[in-house]
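The other protein chains are all here in position, but one chain of the complex has been omitted.
Read from first to last, the chains carry the letters A, B and C; within each, the first residue is number 1.
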Amino acid sequence: MSSIFGKLFTLTSWGESHGKAIGAVVDGCPAGLEISEEYIQKFLDRRRPGQALTTQRKESDTVQILSGVFEGKTTGTPISLIVENNDQRSADYEQIKDWYRPGHADETYDSKYGFRDYRGGGRSSARETIARVAAGSIARKFLNEKYGTEFNACVSAVGNNALGHGTWDMGHDNSQLSTLNSQLRKSEDSIGGIVDLTIKNPPKNLGEPVFDRTEALLAMAMMSIPATKGFEIGAGFSAASMLGSEHNKLGENHAGGVYGGITSGEDIYCRIAFKPTPSISQLQKAKNKNGEIGEISIKGRHDPCVAIRAPVIVESMAALVLMDLWLMR
Amino acid sequence: MSSIFGKLFTLTSWGESHGKAIGAVVDGCPAGLEISEEYIQKFLDRRRPGQALTTQRKESDTVQILSGVFEGKTTGTPISLIVENNDQRSADYEQIKDWYRPGHADETYDSKYGFRDYRGGGRSSARETIARVAAGSIARKFLNEKYGTEFNACVSAVGNNALGHGTWDMGHDNSQLSTLNSQLRKSEDSIGGIVDLTIKNPPKNLGEPVFDRTEALLAMAMMSIPATKGFEIGAGFSAASMLGSEHNKLGENHAGGVYGGITSGEDIYCRIAFKPTPSISQLQKAKNKNGEIGEISIKGRHDPCVAIRAPVIVESMAALVLMDLWLMR
Amino acid sequence: MSSIFGKLFTLTSWGESHGKAIGAVVDGCPAGLEISEEYIQKFLDRRRPGQALTTQRKESDTVQILSGVFEGKTTGTPISLIVENNDQRSADYEQIKDWYRPGHADETYDSKYGFRDYRGGGRSSARETIARVAAGSIARKFLNEKYGTEFNACVSAVGNNALGHGTWDMGHDNSQLSTLNSQLRKSEDSIGGIVDLTIKNPPKNLGEPVFDRTEALLAMAMMSIPATKGFEIGAGFSAASMLGSEHNKLGENHAGGVYGGITSGEDIYCRIAFKPTPSISQLQKAKNKNGEIGEISIKGRHDPCVAIRAPVIVESMAALVLMDLWLMR
Partner (left out) sequence: MSSIFGKLFTLTSWGESHGKAIGAVVDGCPAGLEISEEYIQKFLDRRRPGQALTTQRKESDTVQILSGVFEGKTTGTPISLIVENNDQRSADYEQIKDWYRPGHADETYDSKYGFRDYRGGGRSSARETIARVAAGSIARKFLNEKYGTEFNACVSAVGNNALGHGTWDMGHDNSQLSTLNSQLRKSEDSIGGIVDLTIKNPPKNLGEPVFDRTEALLAMAMMSIPATKGFEIGAGFSAASMLGSEHNKLGENHAGGVYGGITSGEDIYCRIAFKPTPSISQLQKAKNKNGEIGEISIKGRHDPCVAIRAPVIVESMAALVLMDLWLMR
């Protein structure tokens, strides 16, 4: 298990989907930063369901600060954040507890740990990202106040529907997506998507070659988010078909703001691929604990497209990476 | 600076392109593994130039073992490996030492460190990957003897030329590539490429959720290789346009051998995008230390396509990741 | 700030003396270990006040498990433990909030962080050790079930009163100490002490030379407990006046169970020196924020001898060290 992210600005993440609570301990935050529960809540609200292509589970997800903030400001000591779980319907999971849901971590968790909290994916649930968003909100505030750094992510594609860079985020009403939503609910299926991230005004000189390059830590951070399958920075995979004379051009920032692993101060941009939600209610073939093949239907309330709620998670992980590198520089 | 990779199986990498030597210290290797200079040399030879689309620099790159091996076997103590540099032509770099080569880390290094060994990129040179290949050769031997694990990478695309998965590796004679090579030398340009990696028979149960997921550490490892711009695992970016019912299908391994960050024992496959070599002799616009814009031509001997020599580096980084996770499990 | 202890079996500690709660997140615990709130509570009860030479503050210190345990057993996921604070009398601290209490960390915290939760020492309070004891109780259970390892610490000296090895622990009624207690309360003073630790049946082969030697990690662990000033293992300082022929003698274990940093399986024994409680109600010279010298009296309820409650803390830190080394071996 590795539930700690970062070297100097660290997030310790804990909590199961259907346990008592989800929490984060943030260590290494400089003293004197104004932080309130209301401030953090805004970011948690952005990852809550409630629009097209997301689950109907009701998650109020109210954050409490238990330590590290005194008279409204951080003291430099660890900040403990907690979000209690409610509206859990664990019963949905009992019927299929001996089946390994396809595309899920059920079988690998059982194989590795021999024992597993089967309710809602337990620790492998996307609810774990609450800790990341809460912690990231602190990191981004620090960088924003000091450098004007802004983290902006949006969904740029759902399935084959390219939505255009920067055109779509949560709460946006999009008839194309509403139609897709209806189709998926009808066919009891799910779909993948792509999230684009732009970091404006990042601090320069971040990144510690040769291993803790900025792009390497961003890649790690993004690929640690559940359901991610790909990461690219700057020109990304399209760089593979470019000529050097084209890629090098001054001012075009094909590198995506990072050279030799070090930020230049130019905008950083990345793209992250999300696979389709593995939980679908459509009947599908599955294996069980005895190695038998059968057919299961996964009940419960799931996002038809996990990418929809991912932008704030992507932004948060990016903020954690830059903050940690900032302390290391 | 971060020149240490891994938590329990660690590589400490050191050395500049035009300094006295390049070296690696490998710590955490179990005792009793047979290792010889001849064995390691085979892998270093694979990253040496000498075929189409690679530099004409002559690098003998002979490795010596200085510690950690006694009577032909590892003792569990740190293994120090060293490769002396020769055939350095530092003179090529003196004329442009005040110019920031486009697409290179010259400007960010100067900005971060205030001072830089300008000869051949110094520490940001691809020669640094010698340390990775030497260290990776030890990790892969251990995994191969214990689990039959095999790491196979190949170039799957050069520019727009898709070469087909598994069809092309170093030493292969390919007329299409010879033509491309001539064209690039004539136009004094370079080109990007894609490397595919397949890991056969990986140990199962590797990966430490929620942060040290196997795919997250592989992404970090790959994106720490110079010139990489993208990483994907399993279905990768194409997963974004798949339906859940399609992606989940048992036996199709769209996940690429990793579920919830933990290896299932199935093959792991990844793809890594490399940008075009930034050093080209074609005249190009560049900035200098005073912020002036001018035109420079980069002399010296450079690979027209860095991806060509990358497969053994990609394999080595993957071996380091799996070995470290194996010790952590 | 560094609130994380350990590499593979990690404790993330959080919480201020007079904040809402004190907590611990334990990561890396193997799955399948039976853990209950009642079990952990027994160890917390041992560090609670209530006997000679301890504070009269009433601390019920009731622990709750918030994650990582399912159906009574650990799941391999992070274990979140929380103890709410109550019976805080912050008012005691407001009057002296601009004064730096002698022997305390007030001035260095202010200098380092610029800002401080002055109530009860905030983070530098001994209440922080609740997190260590809770976490340590899990580590010792694992080692006890697997190896029969036992951690036994006791107070061997209070001031000049040598109590004899293994003769005195919490709850013991000792007239000599009762007399000392009365004297100290009358003179409004405090006193130092020494804690002896014996680890029976430690696993052998623990310790990772050359830096993560068992004795080095034990020393670090003990010297991270508030108020500690010295650490020795085996013959300790008396080894300095021994001859080699005497120290080497087979079977006498002058080494204290560790050779070259690696445990031999013999008993490990250590001694830890604690300074006198810095908080005394006797008038004493102090500095304030403006650098002025004055006289202050520290009200509140304090242990006349911090060593008295330390044995369970010492045992807990030792258990965390051995558990972490066990996972690393």
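Keep this in mind: contacts are C-beta pairs under 8 Å (C-beta built on N, C-alpha and C of every residue); 3 or more make two chains touch, one makes a residue touch a chain.
Quantities reported herein were computed from a predicted structural model and do not represent experimental measurements.
Student: May I ask which residue of C:I280, C:V312 or C:L327 touches the chain that does not appear here?
Tutor: C:I280
Student: Which of C:K73, C:K204 or C:K299 touches the chain that is not shown?
Tutor: C:K204
Student: With the full complex in mind, choose from C:P78, C:P202 or C:G261 the residue touching the hidden chain.
Tutor: C:G261
Student: Looking at C:C29, C:A235, C:V312 or C:L327, which residue reaches the missing chain?
Tutor: C:A235
Student: Looking at the whole complex, which of B:V25, B:L44, B:A157 or B:I194 touches the chain that is not displayed?
Tutor: B:V25
Student: Mind listing the subunit A residues that contact the chain we can't see here?
Tutor: Listed in rising order, the touching residues are 7-8, 328.
Student: Since one chain has been left out of the picture, which residues of subunit C touch it in the full complex?
Tutor: 1-5, 13, 102-105, 107-109, 111-112, 123-124, 128, 157, 159-160, 189-194, 204-205, 207-213, 215-224, 226, 228-237, 239-250, 254-256, 259-264, 271, 273-280, 282, 284-287, 293, 307, 328-329
Student: Touching the missing chain, which residues of subunit B?
Tutor: Subunit B touches the missing chain through residues 1-4, 10, 12-16, 19-23, 25, 27-29, 31-32, 66-68, 70, 73, 75-80, 82, 112-117, 122-123.
Everything that follows uses one rule, which is that only the chains that are shown with their structure count from here on.
Student: Would the interface of subunit A with subunit B count as same or different, where same needs over half of all numbers used to appear in both copies?
Tutor: same
Student: Centre to centre, using CA atoms, which chain is the farthest one from subunit C?
Tutor: Computed centres place B farthest from subunit C.
Student: Taking each chain's centre as the mean of its C-alpha atoms, which one lies nearest the mean of all protein C-alpha atoms here?
Tutor: Closest to the centre of all protein C-alpha atoms: chain A.
Student: Roughly how far is subunit B from subunit C, going centre to centre by Cα mean, in whole Å?
Tutor: 46
Student: Which whole number of Å gives the spacing of the CA centres of subunit A and subunit B?
Tutor: 27
Student: Please output the residue numbers of subunit B that touch at least 2 other chains, ranges allowed.
Tutor: 328
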